[in-house]
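These notes concern the structure reproduced below.
Here is chain A:
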Amino acid sequence: MSVLAAAATAPSFAFVIGDHLPILQVIVPLLGAVLCALTRRGSFAFAIAALVSWSLLGVAIMLLWQVLGAAAPITYYIGGWAPPWGIEYRVDALNAFILVLVAGVGAITIPFAYRTVGKEIDEDKQSWFYALFLLCLSGLMGMAVTGDAFNIFVFMEVSSLSAYALIAMGSDRRALLAAYQYLIMGTIGATFYVIGIGLLYVVTGTLNLADLATRIGPAFGTAPQPILAALAFIVVGISLKLALFPLHLWLPNAYAFAPTFVTTFLAATATKVAVYILLRLYFTVFGGAISLSDLPIAEVLLMLSIAAMFIASILAVYEDSVERMLAYSSVAQIGCITLGMAIATRAGLTGSIVHLLNHAVMKATLFMAIGAVVYRVGTSCMSELAGIGRKMPLTMGLFVVAGLSIIGVPGTAGFISKWQLGIGAVDAGLWPLVFVLVGSSLIAVIYIGKVVEVAYFREPGDNLADARDPPASMLIPMALLGAATIYFGLDTTWSAQIADTAAQILIGGLK
Partner candidate 1 sequence: MMLLDLPPELLIKLALVIPIVGAAAIALFGRFPNLREAATLTTAASLLLVVASLTPHVMSGARPEAVDFTIVRGLTIAFKVEPLGMLFALVASSLWLVNSIYSIGYMRANNEPRQTVFYICFAVAIASAIGIAFSRNLFTLFLFYETLTLSTYPLVTHKGDDNARRGGRIYLLLLLTTSMLLLLPAIIGTYAIAGTLDFTPGGILAGKIYGPVVIGLLALYVFGIGKAAVMPVHFWLPNAMVAPTPVSAFLHAVAVVKAGVFSILKIVVYIFGPDFLLGSGAADPFIYIAGGTVILASLMAMTKDNLKARLAYSTISQLSYIVLGALIATKWALMGSGLHIAMHAAGKITLFFCAGAIYTAARKTKVSELSGLGRVMPFTFAAFTIGALSIIGLPPLGGLWSKWLLAQGAMDANHYAIVAIFMISSLLNIAYLLPIPIKAFFGKLPDAASASGGSGGTSSSASLGAAAVRDNTATNPPAVKIKEAPLACLIAIGITSLACILLFFFPQPLYELLAQAPFEFGNDP
Partner candidate 2 sequence: MAKGQADPSSSLSPAAAAAAHGADGAKAADKHAILGTKSRDNIVLYVLYAIAAVSLIGDFVIHRHVGHPWEALPEFYPLYAFVSIIVLIFSAKALRKLVMRPEDYYDD
């Protein structure tokens, strides 16, 4: 912090700091995690976590600023070692965007943690909780910022392991099983991923992404199979991480039983970073080197995306627990994102990337709102929430706003995503996908509608006698993100326009 404060006052020094922004993305939360682990008081750990999250957002925004101003990607060599020997951090519009997204979600939602963690986590475990959170944050930031394939794996493990632990801290006993399942599946995914890059290393002799992109091509000429195998391993591994249907089975329970704040944070960030990794590897590493039609990845992705958008949405309709409903909704929304990838045009990718952000914003709002309900009522089962809209008007109001965004009502962020994806589909000549898109959002009308009906058109029961809107520390983050769902529906300077730049980078490298 002091470093940053100095940066603001001393331009010369700031210039130096400005050079080191990429590494700060990882270092700051890592150090914060250590500090948290050392404290014994929950509230103190919270303060550290909050400060770290906020400063991290500042750094991420500065980085994005730099990237948008620069002509080429910003590179940073750890310890001054140049690749291929050293680890390179490489930031362009795409991962700067992801960094801001992750840091932003962390910074905005962290106040929400104070009350919920205070309620859900034992006092003596709270500092561990925040340490794990910061560790997870640092892992996610690291995955996004690094330009090294193995380094991605390392950060993936950092974030995943901390996430398993965080989920396991859920107050429901089933959280343990959920965390265990997530652990197994996450590990399988990570293993597949590491096998994939191992294969690549064997063939190309490098782990640097930029190097890989240049070396895969020639290597493919001599030995295509290992590279295709590597691609298969990597795609399946990351598909697990991003919960691509039908590899999503770990997700609903993990989200449903994790502590509220963890659900919110992971739903908004973890899968998004995984998507980023897939985008990065698939388009810039492999896409620049080999013809992507050698493996039917796009076709499979397309099919699975459509399946996700419909089946997961229908699953959401039949869920009684709003948290699980939202989890299934996430699977469906991830389907939307991968749909844009499968379309693989600039417009389609823009849709994907902008939906990364928009979905993060609206899903975080939804999870926070329902988290607040759980905070007050102790359950997220619809059968127990009759009339909650009258008891917690602001909370449920924000839920409705974000719900409308999930549906894709114009004027909300969700509509922008849908529009971009739709344009992408038509551009690519895949106009029936437009109907797939809108069809899936219609199912969203049903499951969001169900909640609205329960919340507003039933008389409140006795169990809601004490229910009222949560304290400001929970309400403000919710309101901020709720406002953001509207804001990103009306002004896309910071969403669609950057996404477009990022999509251009991805498409630009295609062979």
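The working rule: a residue touches a chain if its C-beta (ideal position, glycine included) is under 8 Å from a C-beta of that chain, and two chains touch if they have at least 3 such contacts; residues count from 1.
For anyone wondering why these and not others, all candidates are chains of the complex that A comes from, given by their letters.
Everything numeric here is computed off the predicted structure, so don't read it as measured data.
This complex places one of the candidates 1 or 2 in contact with chain A: number 1. Listing the residues of chain A that touch candidate 1 in their complex gives 404, 407-411, 416, 418-420, 422-423, 426-427, 431, 434-435, 438-439, 441-442, 445-446, 449, 453, 457, 489-492, 496-497.
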